[in-house]
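With one protein chain withheld, the remaining protein chains of the complex are depicted in position.
Chain lettering (A and B) follows the sequence in which the chains are written, and residue indices restart at 1 in each chain.
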Amino acid sequence: MRYVLKKLALLLLTLLIISLLAFLAFQVIPGDPTTKMLGSEATPERVAALRAELGLDQPVLARYWHWLTGCFKGELGLSYSYFQPVETVLSGKIQVTAWLSGLAFLLVIVLALPVGVLLARFEGGPVDKAMTVLNQIVMSVPAFFIGILFTYLFGLVLRWFVPGGYVSWRADMGAFLRYMIFPALAVALPKAAMCVKLLRSSILQELDQDYVRTGYSRGRSRGSVLRHHVLRNAVIPTITFLAVTLADIVAGSIIIEQVFSLPGIGRLLLLSISNRDFPVVQVIVVLIASLVVIINFLADISYQYIDPRIRLDR
Amino acid sequence: MKKRRNYNLILGLALTCAMVGLIVMGWLWTPFDPNAMDPASRLQSPSLTHLLGTDNFGRDIFSRVLQGAGATFLIGVAVVLIGGVCGVLIGGFCGYYGGWLDDLLMRSADIITAFPSILLALVIISLIGAGKYRIIIALGVLFIPSFSRLVRGEVARCKSQEYVANARLMGAKDLRVLFVHILPNTFPVLLSSLAIGFNNAVLAEASMSYLGIGVQPPDPSLGRMLSEAQTYFFSAPWYALSAGCAIVLLILGVGLIADGLGGRRRRDRA
Partner (left out) sequence: MQNAKRIFVLSLCLLLVLAFSACRNNDGDTPEGDAKAGGEITVGIAADLDSSLDPHKSSGAAGTREVLFNVFEGLVKPDTDGNLVPAVASSYVINDEGDQFTFTLREGVKFHNGDPVTAEDVVWSVSRAAGLDTGTPIVNGLDSIASVEATDDSTVVITLKEPNIEFLAYLTVAILPAGYEQQDTAPIGTGPFKFVSRSAQENIILERFEDYWGEPALLDKVTFKIIEDGSALVMALQSGAVDLCAHLTSSQCAELGNMDILQGTMNLVQALYLNNADAPFNDVKVRQALCYAIDKQQIIDMTSDGAGVPLGSSMYPAFGKYFMDELTDYYPYDPDKAKELLAEAGYDESHPLSFTITVPSNYTPHVDAAQIMVDQLSKVGVNAKMEQVEWATWYSDVYQGRKFQSTVCGMDASTMTARAMLERFNSASPKDFINFVNASYDDAFNRAISAKDEDSQLQAYQECMTILTEQAANVYVQDLADLVAINPALTGYRFYPLYVMDLSGVGFRE
């Protein structure tokens, strides 16, 4: 328990440092938010007036402190590009990314678990051989290349969905899901392939264990041993992998959102960086970072649960 | 099982050798100057003169794929090397010794991994400038934490194994235990993640090119070519397909080798 508490405290500290770093990042990158807001012909007086209005004329640390205390009061600041509170800009965007990641994650599980188990069950057979090769190829295709191929094949040749015809989840949930299935699949395929490979090899590894031989010696079939003993053990590393994958999917959503023009937080992050819209970037960075840190934290805890010998803090 | 593993290795080696052969050829000789524009032959489909057709500036895509694959391969390998070597050292020491330094470094690693890499890349690039070699440095730094974390976890796991205790009993020094007995045991896991790292480096280069902070035009790289080619997907599908397939082949070759080399009893945690 103390271990968990200590980790939790570290987690908060990490997030604090990340938010500070995100703040400092914009001290390094050249460019000023007022440029986009006022256009390139603005007079210096107008720029100075706006900078004062936005509080940009204050020192960095003072601004950071102001932002941080604001956060605890539930005020995330005002977006420079949209003149709306950051939470208004983000509302709706988070759901899109969450749906995309959630669907992709679900697809990874739905695709990978049965295929992985089947391949292990029929190890060495022609299906296994063919699928292993196919699997390796799918693993090697970048998600955004799959995205391009999908829009062409399903969007324009087969006309299963309308590229660019994104419908908001608020307007029509059915149409939204029909559209989301394609980007989700593009994200999911390479990850599912990795998962199949992992699952197959960890099942095979388990099959070599002594208890399996005991099972066989009692006259049980391969299928029965698989179902009753092996799967449970083999699934553990897969779950860890899936957790990491979820973080990967969220952080990697930027390009897929771009290819399918989905209004998610990845695309918003990219745009806000180039507009130097600090308040929005700041919040998205902290959001994504929290997710990654929390998943890592859970993974650490679960490692320890699986194998209590992993405990570095003596 | 053994037979299949060799099959992967052979196939991977063959593919990678073929690609590296083409890349080396691309450095020495290409059918056309990869950057020479020809207004008279824009967006031509593949033919005997232009094996993979031409792009929107009338440049020979085959020549550009050869040179682009070279740049991409170089970036991928160098990034993985930087990340891998530093990762093994940092992860090894942290996992073996533990303590406050381990906590500090792993916390820093957490921070770097959790930070959106595109923003981090932008920061590094604005500090050191854009260009092929600077991308390698920027991405290499970004890749260190994940490798360190992985190696550290493996080392921590091996440390409690019996053979380590035995080695210690026989009077082996810390460094010897670490480098001779523990680290080699982490290689199977490391290998597969090196392959994935290569994959990610190639993709990262593509996304950086997408933002205009990657390899600078007119020099080709596969990632840049793919993002440029998207616009011409209908009138010139061979452009996107050539670049895309070259990326897939590069990653596939490296992936197969790693797969083939990885021991059959490794714990594949990706």
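Please note the rule applied: a contact is a pair of C-beta atoms (placed from the backbone, for glycine too) under 8 Å apart; a residue touches a chain by one contact, two chains touch by 3 or more.
Predicted model only: the values in this text are computed from it and were never measured.
Only one of the listed residues, B:32, B:97, B:187 or B:233, touches the absent chain: B:233. Contact between chain B and the unshown chain involves residues 35-37, 39, 42-43, 56-58, 122, 126, 130, 211-213, 216-218, 230-235.
Panel shows chain A; residues 29-32, 35-46, 49, 79, 81-84, 89, 92-93, 148, 151-152, 155-156, 159, 162-165, 168, 258-261, 263, 267-268, 271, 274-277 of it touch the chain omitted from the view.
Following the convention adopted for this analysis, only the chains that are shown with their structure count from here on.
Looking at the complex, you find that chain A touches chain B at residues 10, 13-14, 17-18, 21-22, 25, 28-30, 123-124, 129, 132, 136-137, 139-142, 144-145, 148-149, 152, 194, 197-198, 201-202, 204-205, 208, 237, 240-241, 244, 251, 254-255, 258, 269-270, 273, 281, 284-285, 288-290, 292-293, 296, 303, 307, 309-310, 312-314. Taken together, the chain B residues at the contact with chain A in this complex read 1, 4, 8, 95, 98, 102-103, 107, 110-111, 113-120, 122-123, 126-127, 153, 156-157, 160, 196, 199, 202-203, 206-207, 210-211, 226, 230, 233, 240, 244, 247-249, 251-252, 255-256, 259, 264-270.
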